[in-house]
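Complex shown without one protein chain; remaining protein chains in place.
Just so it is clear, A and B label the chains in written order, and each chain counts residues from 1 on its own.
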Amino acid sequence: MRRSLNKMQNARLPMAGMAVAWLLVVGVVIAGCGTAPTPENQDEPLELAAAMGGDTLGYARADQVREFDFPTDYGAHPDYKTEWWYFTGNLFSDEGRRFGYEMVVFRTAMAPEDTTQTPIASDWTTRQLYMGHFSLADPETGDFHAFERFSRGGAGLAGAESPPFRIWLNDWTMASMDAFNPDELFPIRLQAQEDGVAIDLTLNAIKPIVLQGDRGWDPKGAGAGNASYYYSFTRMETTGTVTIPDGTFDITGQSWKDHEWSTSALGPDETGWDWFALQLDDGRDIMYYQLRREDGSVSPFTGGSFIEVDGSKRHLTTGEVELIVLDTWQSDVSGAEYPVRWELNIPAEDLALEISAVQPNQELNVSVRYWEGAVDISGRYGDQPASGVGYVELTGYDTQQLPQ
Amino acid sequence: MNNLSNSPILSVSDLSKSYQEGSKSRDVLQGLSFEINRGELIVLLGRSGSGKSTLLNMISGMDAPTSGSIRFQNTDLTSLTESQRTLFRRHSIGIIFQSFNLIPTLTVEENILLPLELDGSVTPEQRKKALDVLDEVGLGDRNRSFPDLLSGGEQQRVAIARALAHDPMLILADEPTGNLDFRTAEVVMTILERIVHDKERTMLIATHDRDIIGLADRVLELREGVLHEIDPTSYATHQSGSLAG
Partner (left out) sequence: MALSILGVAVGVAVVVGIDLANTSARTAFKLSTETVAGRATHALVAGNGQLSDSVFTSLRVDVGYRDSAPAIEGSVRMGAPDGQVVQVLGIDPLAEEPFRSFTGGPQSNLNLGRFMGQVPAVLLSEPTASRLSLSEGSSFSVWKEGREVELVIEGFLPSDSDLDAAALDNLLITDISTAQALLAMPGELTRIDLILPDSPADEAVIQEIKSWLPANVELRAAATRTGTLDQMTRAFSLNLTAMSLLALVVGMFLIYNTMTFSVVQRRPLLGRLRAVGVTRREMVWMVLGEAAMIGTVGSIIGVAGGVLLGNALVGLVTQTINDLYFVVRIRELDLSMWTLLKGMAVGLGSTILSALPPAREATRTSPSMVLKRSTSESSTREKIPSLLIAGLGLLVLGAAILWLSGQSIAWSYLGILAVILAFACWTPPLVLWGARLMRPVLGRFFGIIGRMGASGIEQSLSRSAIAVVALTIAVSATTGVGVMVDSFRTTVNTWLTYSLEADIYISPPGDVFRRNDATILKTAEESIRTAPGVAEVYSVRTARVTIDGRESDLIVTEPRPRELEPGRYKSRMSGDHRSAMRERDVVMVSEPYAFLYNVDVGDTLEIVTKTGPTPFEVGAIYYDYASDLGLVQMTRSRYDIHFDDPLVSGLAVYVETGLDPSAITEDLRTRTASIQGLNIRSNRDLRQASLDVFDQTFTVTTVLRLLAILVAFVGVLTALMALQLERSRELAVLRANGMTPGQVGRMITVQTSSMGLLAGILSVPLGLVLAWLLIYVINQRSFGWTLQFQIDGAILLQAVLLAIVAAALAAIYPAISMGKTNPTEALRTE
């Protein structure tokens, strides 16, 4: 599960179903990031519920386990409100420099299909809004580059297709490189560039696909349909180049891909989440997300996966994972205070990890501010020392970003 | 000299004129009464500002009195409108100005014929008569000239001819010699005297030149708005010998 766009959705609720793009994005903060539940929010459950109903009306819902159909399902699912393709990874150059990258494309349907209206006959006509985020962490300098862009899903300006797999937002692209075999997802080439910062990466999966939750159906809140379809490639060998204003670096490393789509997921009382994608050096991967609620407690829909070297998965349930914040960092930009060092324990696995950000400043100063950053892992698995790298996403910490 | 006509051609009775000067009213003429008979040459004496011009303006119908009446035979001037007075003036009054006042754009002949022309077309008889008058003033040969080519005395003689040409009932002259040198003035006065007495014309000359008195049948003098009849012989001692003839 994941992320900003999800929050965008959440944000729309108080706005009574107005499908406003960036407004939305900022508005999210109202319900999500910002906030700490205000008395008004509590006074309006009915309205929220109604709004939610109105908002999701006419869209397909993730209300049951479904059969995935690849390669078609690598592409877009326009009848669902929200969808994203998420790539993160830790990259190392021969010279010993390391980088963390995030490249994500969000798709939002701004209106359900309306059979009573004939849309305008034009290539530009679209219900789909695409948003892209691209960030690069540079621990050696402490620089953190983050970019955001939007585009309509028409006139060839942005889109998501498969087969062949191609997701693009203007000149940012995530595309299958196998020209001879359109059904083949890998290798995937990621290209993103802006203001002298760029990545050009080639990804090859070294572990099979993981269908998260229940065979890819992942409930996120109470009520039917408050769930998403969610699959991941938790470990992809990555090569290519990273360009920063200092120069271009040949790198190798490993990446993680999430693809998730839904129409509504979060419950109204959920204020943010901490999400972990951890790649241990022994070949195991852990995905864990913890939904925080208004009262500070952990939502019962919190969960994750424990993925073995062979790709086999064990579902992690609420309460199975213990997360303790060891250190925090306050952003100069937003003033938000983010956790940057944790202790993560899975007693059942006898796993105890310390997770620390490779650099504290990995806050994306975009429409909806959040923290998404590369982390280092150390600790023990049983009695063996454990280490690794990963990516963590933290949302709902920026209480400044409240609308006036 | 024939100053004995049957009836007066002009009767002025109880004529008063006052001007409003701010909130005060200034009486220029007070209760004037006099008559002028046909063939008379009357001299109106008075210092500057004594009201001579005002009286002439009223007699000529160019100004209206505050009270009293001005009667020319059957016509009561005070009962006429501005336009009627103008027409009366055109037909019945001839005016001789101190500064000649010929129309510079008109020839001598045209100037003389002006009152007649203003009345419409001029008949050959009228024209002949007018030219005769020009002969009378001794300028018969200058009828085609423009006024600016004439001397002051000649201009005044043309002006006299203009005043006579339409055979007016009364000729008014306002300081006719005022702008002329002594010798020229003499000539002009001789002409004036002759045209009155030879052709039985009637003339009222306003002047402060006491030399003219010798020509007068009667002398009236305005003093502070009141008219006094003066015996012309009382001025005899002042008469210039040259005017005796």
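Quick note on the criterion: a residue touches a chain if its C-beta (ideal position, glycine included) is under 8 Å from a C-beta of that chain, and two chains touch if they have at least 3 such contacts.
Since the structure is predicted, the reported quantities are computational estimates derived from the model, not experimental observations.
Trainee: Looking at the full complex, which residue from A:Asp171, A:Asp246, A:Asp281 or A:Glu337 touches the chain that isn't shown here?
Mentor: Within the whole complex, the residue contacting the unshown chain is A:Asp171.
Trainee: Which listed residue (B:Met62, B:Leu80, B:Val187 or B:Val226) would be found touching the missing chain in the intact complex?
Mentor: Of these options, the touching residue for the absent chain is B:Met62.
Trainee: Check the options B:Asp148, B:Asp198 or B:Asp231 and report the residue that touches the missing chain.
Mentor: B:Asp148
Trainee: For review purposes, identify every residue of subunit B that touches the missing chain, sorted by number.
Mentor: Counting only subunit B, the missing chain is touched by 53, 56-57, 60, 62-63, 82-83, 86-87, 89-91, 93, 95, 97-99, 101, 103-106, 110, 113-115, 117-121, 148, 162, 174-175, 178.
Trainee: In the full complex, which residues of subunit A touch the absent chain?
Mentor: Against the left-out chain, subunit A lists 18-23, 25-26, 109-111, 114, 117, 119-127, 129, 149-152, 154-157, 168, 170-171, 193-194, 367, 403.
What we mean here is this: only the chains that are shown with their structure count from here on.
Trainee: Quick one: subunit A and subunit B, Cα centre-to-centre, how many Å?
Mentor: Between these chains, centre-to-centre, one finds 123 Å.
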